[in-house]
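Note that one protein chain is taken out, while the other chains of the complex remain in position.
For reference, chains read A and B in written order, and residue numbers begin at 1 within each chain.
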Amino acid sequence: MSKSVQSLATGLVYALGEKPIFKPGDAIRILDRSPIGHYRVPIYLRGKVGKVETVIEPVAVDNEEEGFGRNAGSRRHYYRVAVPMSEIWPDYVGSPRDGLYIEVYETWLEKIAG
Amino acid sequence: MSEHTHHDHDHPHAEISQSERPGFYDIMETAIRELLIEKKLFGADEIRHQIELLDSRTPALGAKVVARAWIDPAFKSRLLANGRTACEELGISFYDDTQLIVLENTEKVHNLIVCTLCSCYPRPVLGLPPDWYKLKPYRSRAVTEPRAVLTEFGTHIPDDVEVRVSDSTAMVRYLVLPMRPKGTDSYDEEQLAALITRDAMIGVIPVSLQTGRTAQ
Partner (left out) sequence: MTQTEKLVKRLPNDIGGLPGDPIQRIEHELEPWEKRCHALADVLDYHKIINTEEKRCGVEALGAEMVGKLSYYERWIVAFANILFRKGILTPTELALKTKEIEARWAHEHPDGHEHR
């Protein structure tokens, strides 16, 4: 980055959620909470541990809010997350490398050591 | 049968459906549409236009994209980096404002796509999904036993190949980029596209020389 572009960027404040919290390769856990009424994280993945594969751009509205007509306001990132099949299903039949990939909204993830 | 003395028509008298009243849900659709048009929330022409749009989106579009990726490595690279913009290069617009991630099948990785929660599907580039994709057996089992599901489609994936199941939930849609079959070195883009089926782009079957788009 050239010096003039750098100096333009210093002191810049970003909107909440504008910068991704997670990056590719981060070990994450899909949170375990039980919303009723509407959700987009299937029960079979709650509490499962995986890795961030891709940060999906651009930031977007939470689709769980969008379901109730709230399609404006704060935006965060979705992440394409990889979860080993063996992590989800104790009796999984297949290769140990087989994986499940799913988009998850930032508010459903936490970073874990790994 | 009624007498047809008061108007001309050329359909056979055996068409019972002509005198069968539209069903409950058919009438509901008509009623809702007519009311909303009366209230000027949208025009009748918009519905007609959208039907034409839907009819124009078929697996032939996806087949074009895949065939182009097979013969043009630079296009393939752009396709894998951003599925939507690469499709837009070929004139395929994304009217539903979704994004596209193209998943490449290789000797080491086999991809298939599913939407366990509903029926998310790359409609702009493949058209509307088949019933089986939207029904319980595929949606419930693709994520628990993908290899058994693939076997039911006649597809056997060796143990040393990684199976990746992508479950759509938000605004990203997926398209599988199947492997190019052997023996197609002399094929031109059109000939290649004719081999590529919808089910290969969902990832449940491979592309082979035996099956063309006439056999989905």
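Everything that follows uses one rule, which is that a contact is a pair of C-beta atoms (placed from the backbone, for glycine too) under 8 Å apart; a residue touches a chain by one contact, two chains touch by 3 or more.
This is a predicted model, so every value here is computed, not measured.
Note on the undisplayed chain: of the listed residues B:60, B:80, B:117 or B:161, the one touching it is B:117. Against the chain not displayed here, chain B makes contact via residues 1-2, 18-36, 39, 41-42, 46-48, 50-51, 53-54, 95-96, 116-119, 128, 130-132, 134-141, 143-144, 149, 152-153, 167, 216.
For chain A, the residues touching the chain absent from view are 34, 36-39, 42-45, 63, 66-69, 71, 88-89.
Please note the rule applied: only the chains that are shown with their structure count from here on.
Contact residues of chain B toward chain A in the complex are 99, 101, 116-117, 143-148, 159-172. Against chain B, the residues of chain A that register as touching in their complex are 40-42, 44, 54, 56, 60, 63, 78, 80, 85, 88-89, 92-95, 97-105.
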